[in-house]
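Excluded from the complex is one protein chain; the other protein chains are retained at their positions.
For chain A:
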Amino acid sequence: MSKKPAAQPTLHKVIMVGSGGVGKSALTLQFMYDEFVEDYEPTKADSYRKKVVLDGEEVQIDILDTAGQEDYAAIRDNYFRSGEGFLCVFSITEPESFDATQEFREQILRVKNDDNIPFLLVGNKSDLADKRRVPLETCRERAHNWQVPYVETSAKTRDNVDKAFLTLIRQMSRVKRGLAAEEDPAPDDAGRCKPSCCSIS
C-alpha cells in the first residue's frame, strides 16, 4: 500500500483517560487537527496517529481516545494495557471528574504494574475560569502526591494543548530510550519536576 520508509519514526502510544465529558476527544481533536468541536458525542474508542517533531526528532504519536462512560472496568483494562503513556483528564468545573482521576490512576498502575509509567494529570476547560470548582492547589497537590506533572489546558482556546501532549511524549521517549533511570536518575527527576514548575494556572 503506502510506500515503506526505510525507518519508521518511533511510535508512542498515548491513552486519554478521564470521566465522560471532560474533553478528552476535544483535546485530541485540537491536538490533531487544530479544531474545536462544540457538539458533544460520547466516544467509544477512537484512535489517531500523528507525526510530530519533538526536540528535532520526528516521532509518531498514536492517541487512543477512550470512553469516559465505559461502564465496565474490565473492558477498560484492555485499553489501558496497550498504552505507554497516559493523559488523565478532568474538568476543573467538575469536582466529580477530579475525584475520578484517583480511580483511573489506580487502575492504570494496577494494569501496567509500573509506578513510573509516563502519566500526566490534565485539568481541562481552563477557559471556564469563572465556573472553576476544583482549586488549583488541590490539583497541584494531587499531582505532587503522584509525582506526575500537572497541566491545565483549554481545548477550546488550544491553551497548553500541545504542551500537555509533548510533555507526555518527552517523558515516554525518555523512558524508552533505555531505562536510563538507574544509570542517570537526574534527567528523570528533572523531567518530573520541570512540568510541575511550568504549569500555568
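To be clear about the criterion, a residue touches a chain if its C-beta (ideal position, glycine included) is under 8 Å from a C-beta of that chain, and two chains touch if they have at least 3 such contacts; residues count from 1.
Throughout what follows, contacts and distances are computed from a predicted model.
Engineer: Identify the UniProt protein name of the omitted chain, choosing among "Large ribosomal subunit protein uL29m", "Eukaryotic translation initiation factor 3 subunit E", "Exocyst complex component 8" or "Adenylyltransferase and sulfurtransferase uba4".
Structural biologist: "Exocyst complex component 8"
Engineer: Of A:Gln8, A:Gln69, A:Thr138 or A:Thr157, which sits in contact with the chain we cannot see?
Structural biologist: Residue touching the chain left out of view: A:Gln8.
Engineer: Looking at the full complex, which residue from A:Val22, A:Leu64 or A:Val175 touches the chain that isn't shown here?
Structural biologist: Selected residue, touching the omitted chain: A:Leu64.
Engineer: On chain A, where is the contact patch with the chain that was removed from view?
Structural biologist: Contact residues on chain A toward the absent chain are 1-2, 4, 8, 11, 32, 44-50, 64-65, 71-72, 74-75, 78-79, 81-82.
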